[in-house]
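One protein chain is absent from this view; the other protein chains keep their places.
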Amino acid sequence: MDERDWTTRTPDPGATLMGEGVTIRCAAESGASLVSGDLDAAIASLAPGAPMLGLLDEVPEKPFALRIARDRALLCTDAPLGQEGWRDGFAVSGADDLFLVIEITGARRDEIRSACLGGGVGSPSAATLFAGQGALVATCPGGLCVRVEAPQAAALWTHLDRLIAAL
Amino acid sequence: MQRYSAFSLLRHGLTGHRGWRPAWAKARPRAAYDAVIVGGGGHGLATAYYLAKNHGISRVAVLEKGWIGGGNTGRNTTAVRSNYFYPESVALYDLSLRLYERLSRALNYNVMLSQRGMLIAAHTPAQMEICARIANAMQLNGVDGHLMGAEEAVRRIPLLNQTADARFRCLGGVWQGRAGVARHDAVAWGYARAASALGVDIIENCAVTGLDVQGGRICGVDTTLGRIRTERVGLAAAGATPGLAALTGVRLPIHTYALQAFVSEPVKPMLDTVLLYLGTGTYVSQSDKGELVIGGGLDRVPTHGQRGNLPAQETVISGLLEMFPAFAQLKLLRQWAGVVDVVPDSSPVIGPVGPGGLYVNCGWGTGGFKAIPAGGWLLAHLLATGAHHEISRPFDLDRFARGRLIDEAAGSGIAH
Partner (left out) sequence: MTGWRHDSAGMVDRDRPLSFTFDGQPCTGFAGDTLASALLAGGPRILGRSFKYHRPRGLWGMGGEEPNAILDVTENGRTLPNVRATTMVLRDGMALRSVNAAPDAARDRLGLIDLAQRFLPAGFYYKTFMALGWMRWEPMIRRMAGLGVLDADHHPPADAPSMTAEIDLLVIGAGPAGLAAARAAARAGRAVWLVDEAAEPGGALRWRGGEIDGAPWQAFARDSCQAVTAAGGRVLTDTVLWGAFDHGMFAAWERRADRPDRHWRLRAREVILAAGAIERPLWFANNDLPGVMSSEAALHYLALYGAVAGRRIVIGCAGDAPYATAAALAAAGCQVTLVDARSETPPAPEGVTLRRAARITRAHGHREVGAVTVEGVHLDCDTVLVSGGFTPSVHLHCQAGGKLDFDPRTDALIPRPGSAPLLTVGAACGAFGLAAALAGGHVAGGGAGPAPAASGAVWGIAPSRPDPKARGRVWIDPQNDVTLKDVKLAAQEGYRSVEHLKRYTTLGMATDQGRSANFAGLAAMAALTGQTIPETGTTTYRPPFTPVPLSVIGGMRRGEGFAPPRRLRLEAQHRALGARFREYGGWLRPAHYGTDEAKAAQAEARTARQTAGLYDASPLGKIEVLGPGAAELLDFCGYVRMSTLKPGRARYGFMLSETGIVFDDGVVLRLAEDRFIVSASSGHVGSVRMILEEARQDRFDPARVVLHDVTAQWTTLTATGPASRALLGGAGIDLPDLPHMGVAETRWQGVPLRIARVSFTGDASWELSVPARHGAALQAALETARAGHGACWVGLEAVMILRAEKGFILVGKDTDGITMPQDLGWGGPRDRRQDEYFGRRSLFTPEAMRPDRRQLVGLETSGAPLPTGAHVLASDGPRRSAGFVTSSCHSPTLDRPVALAMIEGGRSRIGQEVTVFHLGTLSTARITDACALDPEGARLHG
């Protein structure tokens, strides 16, 4: 049976899309862990002082945490923590390769945002749908940073490529 | 009943059509009836007709809170078919299809049954295996099921997406030649006219507010037009039936959702069959007027609102355009939603509930229109005899306690 031709590919870290007034770059995650349970205790233990960020909050220098649910967050660090398992009141799972980071910068980034983000400004959770894909969305210098699970990155990347042309 | 025919149309045309009488009598409620049917949609009206026609019981009232046929009967995508998997379902829906085949003549009202065929289309080998399973089940159940290959499917539906960019390549699917569409309003009006002619009272703008029970048996209904005595009540009010049954303490395993449907502007004929595409979940046909009639999955939020929202619309329509890229030339003309009563196994609930003399015909979910004649036939049987017809027995409410679910969606692998 003929397979359908799939022309889209998962972007490699460093891949870039350029459009009029917008640049989209793919980056690898330097290090990340899923933490659940007592998030305060988790952060105090693993990355003291890391702020807990919600939708479109500005990310500082690492470490920081992107809240996913009431008691779950993605802790982003400069390097893999190498921790796994249940601690006292919280759990850690390595997630260094779970997400790809897509940065959207440029004068027209707000239009991209309007075309991909459904709303929910001010939500305490950074987890949302971005162009129909589950993603964690924050603000980084110059624009948006979108974390999408690696298996779904190809779909988002292609969509952004077509969107730049259509906007 | 004045006979409708080309000849009478000609004759009346010569006198300015002033001689046509009302299609059904606008009745006021009497004090008592042999049977009361709650819900003036297709199922309720068909029940009244078959009570009078099959069982000679015509002291019957159909109570409708609005205008007849104004609920799901007037809001569906008009498909009729019996391409089901379980023998119990095939018996039910094919009874209905066979009644549809004779309906215009029986009611002397053109319901515009167009048996133009329906294809459930597959795009993966796994889906084709399911289609083979269904086609065989249909054949073994004595119904016209045919496993169609890609070439024949494309020949019948030339506009189906064959481009290199197509997300789904059609491999064929299950075809039922006797399936098709009918004019939904005409089904309601036809049954109303025929039932009225047999003496049934059709009472519009009459809402039921209570069910009177004494000694564990129904003895009457309370309505906005007063109290009516009766010992037999049939509930055929779709999304409103659970609430009515609850008045007697009966809990039905039903959740109510909005199901949207869409119609495009009319164009000249271009799609000659009914199509459900497994890949997108969207189904479509072209009405005799030339409009595309489109449907898909439910709005997943429970509501009685009779209106849907954008996400479901966008999903259904993007699915349609993926199947037929040329349809992107068309415009959405109308959109509406029905209130569908969904049962966990996607099969209807037909039978006695609660106090003696109370029967339900409900839970048709997204598939009630095709079943109108059978639903009416079977509920009439229950009301007249107090016992199940053999075709309705498997759909009794007790199947949930027994564990004998008739889960078409899972059984056939297709969302219903």
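Labels A and B are assigned to the chains in the order they are written; within every chain, residues are numbered from 1.
One rule holds for everything that comes next: a residue touches a chain if its C-beta (ideal position, glycine included) is under 8 Å from a C-beta of that chain, and two chains touch if they have at least 3 such contacts.
Not measured: the values here are computed from a predicted model.
Asks: Among B:199, B:344 or B:386, exactly one should touch the missing chain; which is it?
Replies: Touches the omitted chain: B:344.
Asks: I need the residue numbers on subunit B that touch the omitted chain, in ascending order.
Replies: Touch set of subunit B with respect to the missing chain: 4-6, 8-10, 13-14, 16-18, 20-26, 66-67, 70, 74, 87, 104-105, 108-116, 124, 126, 128-137, 139-140, 147, 158-159, 163, 165-167, 185-186, 189-190, 204, 264-270, 279-280, 288-290, 305, 307, 309-310, 313-314, 317-322, 325-336, 344-345, 401-405, 407, 409-411, 413.
Asks: By the contact criterion defined above, which parts of subunit A meet the unshown chain? Give residue numbers in ascending order.
Replies: So the residues of subunit A touching the unseen chain are 1, 3, 6-10, 28, 34, 36-38, 71-72, 80, 84-86, 89-91, 93-98, 111, 114-115, 117-119, 121, 132, 149-155, 158-159, 162-163, 165-167.
The rule we apply is simple: only the chains that are shown with their structure count from here on.
Asks: Please output the residues of subunit A touching subunit B within their complex, sorted ascending.
Replies: 1-2, 4-5
Asks: If you look only at subunit B, which of its residues touch subunit A in the complex?
Replies: Where subunit B meets subunit A, its residues are 125, 164, 166-167, 169, 171.
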